[in-house]
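Right, chain A next:
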Amino acid sequence: MLFPALAFLTLFLVLPLGITLYKSFLASPVLLRPDDYFGLANYLYIAKTGIYIEIILRTLRICAFVVVFTILLSYPTAFIFRRYARLGGGSAMLILSFPMLAGPLVVVLGWMILLADGGPINSWMMWLGITSKPIEILRSETAIIISLVQFTLPFAVLNIYNALTQIEPHLIEAARSLGAPPLRRFWHITLPLSLPGVLSAAIITFSLAISSFIAPAYLGGGTKLVLTTLISETMLGSYDLAMASTIAVVLLVFSLAVVIAMNTALARPAGRR
Partner candidate 1 sequence: MKGRALWTNLGAALWLALIYLYVLGPAVVVIIGSFNTATSFPSDFEGFTLGWYAQLAEHGEFLDALFVSIQIGFIAAFIGSIVGIPVALALARYEFRLKGAITAFIMAPLILPQIVLGMAMLQLLTAVQLPATFAGLALIHAVFVMPYVVRAMLSCLAGLNPSVSEAAASLGANAWQRFLLITLPITRAGIMAGFIFAFIMSFINLPLSLFLTTPTSTTLPIRMFAYMESRIDPFIAAVGSLTVIAVIAGSFFIEKVLKVRLLA
Partner candidate 2 sequence: MNWLEVKNVSKQFSGHLAVDNASFSAKEGDIICLVGPSGCGKTTALRMIAGFETPTSGEIWLGGKEVSALPAHKRNIGITFQNYALFPHMTVEANVAFGLRMRKIGQADSRARVAAALAMVRLGGLEKRFPNQLSGGQQQRVALARAIVIEPVMLLLDEPLSNLDAKLREEMRVEIKEIQSRLKITTVFVTHDQEEALTIADRIAVMHAGRVVQEDSPVGVFEKPQHSFVAGFIGQSNLLRGTVGAETDGRVTMRTDTGLELRGRAIKPVPPGTPAIAVIRHPRIQVDRKGTSETTLANLFPGRVELINYLGDAVQYVCALGKTDRIIATAAIANADEIALAAGEDVQISWAPGDCLIVEDASMIENDAG
């Protein structure tokens, strides 16, 4: 029963990734090494070259911001959904997940329209008096972050919502009977018990953010590269398969490392400090 799937994945996932790993140890033409080189030259190059470091840091920075903002926005939203669960229920959640279903391409197209110099956001900001001339929001990290937060929000809301609904309602009632006012009930009971859900949401958000391609590609302009767009550049721009493989491995490592770290934190039993 499991065999077909495992064979399938091994053949078309593990094997290709293995080849990529192998290729990452071959020397990039940039480094002027002999053709039969096999070693860490590419990795060392990345570690030493400012522009690569900058890209790595930018990627992590953007992802960190996205996770923080998404969680901050999604927690209250999930909480409100939980509170008013009886009205609307599943439909409300479904509507919220439209961007995911419409696909990042359409969504980013929308942001390009919204954030353009002559576009609605700028017009409204000038009209509200926040600024006197159009700010260039496009082609910046801010634009990427704004769009990624919007894209990952529904996933986070769903995760936190599920975590909140799993909290035994009697616990809150018990706290109430013992004299706790609403704010303290939230702080001492609801919040700690929902943290696994928050962590789970953070993991998903981070995964989505670090893997995203379209948003950084269009909203970052050619200069604000992240690891995914860098891979594309290296492959399609310089045709440097070896270096592209190396960057891919680096991206994979970061991606998995954070996810595994967060998963380990999740696996520790709740209530243990």
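Here is how the candidates were picked: all candidates are chains of the complex that A comes from, given by their letters.
Worth pointing out:
In this section, contacts are C-beta pairs under 8 Å (C-beta built on N, C-alpha and C of every residue); 3 or more make two chains touch, one makes a residue touch a chain; residues count from 1.
Worth saying up front: this structure is predicted, and the values here are computed from it rather than measured.
For chain A, the touching candidate in this complex is 1, chosen from 1 or 2. Those residues of chain A lying in contact with candidate 1 across their complex are 1-2, 4-6, 8-9, 12-13, 15-17, 19-20, 23, 73, 76-77, 80, 83-84, 90, 93-99, 101-114, 116-120, 147, 150, 153-154, 158, 162, 207, 210-211, 213-214, 218, 227-228, 231-232, 235-236, 241, 244-245, 248, 251-252, 255-256, 259.
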